[in-house]
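The complex appears here without one of its protein chains, the remainder shown in place.
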Amino acid sequence: MNLHEYSDAVTHELNKALNQIDPKSVDRMIEALEGADEIFVCGAGRSGFMARAFTMRLMHMGRKVYLVGETVTPNLRQSDVLVVCSGSGETKSLVSMAQKAKSLDAKVVLVTINPESTIGKLADVCVRINAPSPKAAKEGDLKSIQPMGNLFEQSLLLYLDICVMLMMEKKNLTGSEMFTRHANLE
Amino acid sequence: MNLHEYSDAVTHELNKALNQIDPKSVDRMIEALEGADEIFVCGAGRSGFMARAFTMRLMHMGRKVYLVGETVTPNLRQSDVLVVCSGSGETKSLVSMAQKAKSLDAKVVLVTINPESTIGKLADVCVRINAPSPKAAKEGDLKSIQPMGNLFEQSLLLYLDICVMLMMEKKNLTGSEMFTRHANLE
Amino acid sequence: MNLHEYSDAVTHELNKALNQIDPKSVDRMIEALEGADEIFVCGAGRSGFMARAFTMRLMHMGRKVYLVGETVTPNLRQSDVLVVCSGSGETKSLVSMAQKAKSLDAKVVLVTINPESTIGKLADVCVRINAPSPKAAKEGDLKSIQPMGNLFEQSLLLYLDICVMLMMEKKNLTGSEMFTRHANLE
Partner (left out) sequence: MNLHEYSDAVTHELNKALNQIDPKSVDRMIEALEGADEIFVCGAGRSGFMARAFTMRLMHMGRKVYLVGETVTPNLRQSDVLVVCSGSGETKSLVSMAQKAKSLDAKVVLVTINPESTIGKLADVCVRINAPSPKAAKEGDLKSIQPMGNLFEQSLLLYLDICVMLMMEKKNLTGSEMFTRHANLE
């Protein structure tokens, strides 16, 4: 396949994956984010990079938000929410974080391929992305021409970016207003 | 707009942006990557997170690759290539890196909205993604419903993932082989 | 030399370096930190890791503090302070940040071997640590048995930790109070 054949195939896969997300689960995720005092986000590997892209936009929106593991991240409290991005829902370090968050009575939101995973079972809100995973015990039924977790990770980025747009609409926030909070020391 | 309307609009924008990339520039980028001893990758902000996702896949392919700024990143040498991911092509820290790389006679590849930028002018290879940028002096002519640099950053991820698939094909590499190099201490 | 001979030599070097720091420059640094709305910290390489250790303690103290380059770091404003940790005072990316901060009329504090450096010349407050640097044009006159920037980086950590203790005393803050803000999702 060449560049443009891949472009068509990949965007077609993404369109299909995104259209299979349950809008009700998205409403519940946005409600959890809006009801939280502070938002903590975590993810490992490439899902972790997509989690960071989401975290940065939440900061641009003016939210108090932290990436678990970064220098300035304080303690999570009961009034906070933990957003976990994990295809398998079984990544060891993320399981520990979700368990700790629940032990503190904080809300846990999971974006995953696998809602029946360990984290899925203890999450308050679960958004399912239907994509194949090299790690999940039970793979999604959607086939992909892409290697490893590509389709999940790409769908995750687009889904989280759409979440931000849905929240912006509700608050009448524009991109230009958000841009004023963009880092200026790069 | 609701979730599924956004899903359609975003994947449509991405399809259009990816199909405007010049395949010849992609061939030159892949040639530069394949001809390099070691690959160094850099990017700031959300583009930097997409750069990391690419870096990780190159590691999975078995390449010697580094993200500029990470702990184990050594000195760049003449036989290496620096891949810069920058919508504007003007980010101060990235301009310094590209200049330093050229002063060492290493190759520079830029993926950007703006090939006429400072980095664009000194790059050996320039891959243009046609997307609006909140920072670029001269914006792309493609309109987007998305805020800030979203369309560029998303296109960047998909484009770099397609690059990996094009290189995998040439080497007859499968996702399963690459998965054996996936971090196992998460 | 063996372990305990090195232990004595290194702690002796550190004692000497710390005792050569000008207490008046430290008072000015603490004044700048206490007068700032938000604190931004930056540093490259090993000095950057020491900068992060400082940033984390300022967060434990309850200060609004950011590490330049991390996901949640917003825009710096006039009422903020930028703390730069740089042995040479000439690191390209840090010079850009210091210049940008001054262009916004924010305060710049530098901890360095080399107060006559580019960053030193534009900084509002300069704390000098007398240690050899492999990069500085003009090396400190203190000799060290240690390689590369070791003595500067170690002195930097200890100096910044002492700064925190001096600020804790002024605010009657205890370690136990600070520990309540310690990350609990590790």
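Note that the chains are named A, B and C in the order they appear, and that numbering of residues resets to 1 at the start of each chain.
The criterion applied here is as follows: a contact is a pair of C-beta atoms (placed from the backbone, for glycine too) under 8 Å apart; a residue touches a chain by one contact, two chains touch by 3 or more.
Everything numeric here is computed off the predicted structure, so don't read it as measured data.
If you put the hidden chain back, the residue from C:Lys121, C:Lys143 or C:His182 that touches it is C:His182. Here the missing chain is touched by one residue of B:Leu3, B:Leu18 or B:Cys42, and it is B:Cys42.
Here one chain is not drawn; of B:Ile21, B:Met59, B:Met148 or B:Ile162, the residue touching it is B:Met59.
In the full complex, subunit B touches the hidden chain at residues 40, 42, 52, 55-56, 59, 65-76, 82, 97, 100-101, 104, 180-186. Contact residues of subunit C toward the unshown chain are 1-4, 6-8, 10-12, 14-15, 18-19, 21, 23, 26, 44-46, 49-50, 52-53, 56-57, 60, 91-93, 134, 146-148, 150, 153-154, 157-158, 161-162, 164-166, 168-169, 174-176, 178-179, 182-183, 186.
Taking the whole complex into account, subunit A touches the unshown chain at residues 69, 92-93, 96, 100.
Following the convention adopted for this analysis, only the chains that are shown with their structure count from here on.
Because subunit A and subunit B share one sequence, their contact can be compared position by position; here over half of the interface residue numbers appear on both sides. As a whole-number value, the distance joining the C-alpha centres of subunit A and subunit C reads 35 Å. Centre-to-centre separation between subunit A and subunit B, using Cα means, comes to 22 Å. Of all residues in subunit A, those touching 2 or more other chains are 52, 56, 182-183, 186, listed in ascending order.
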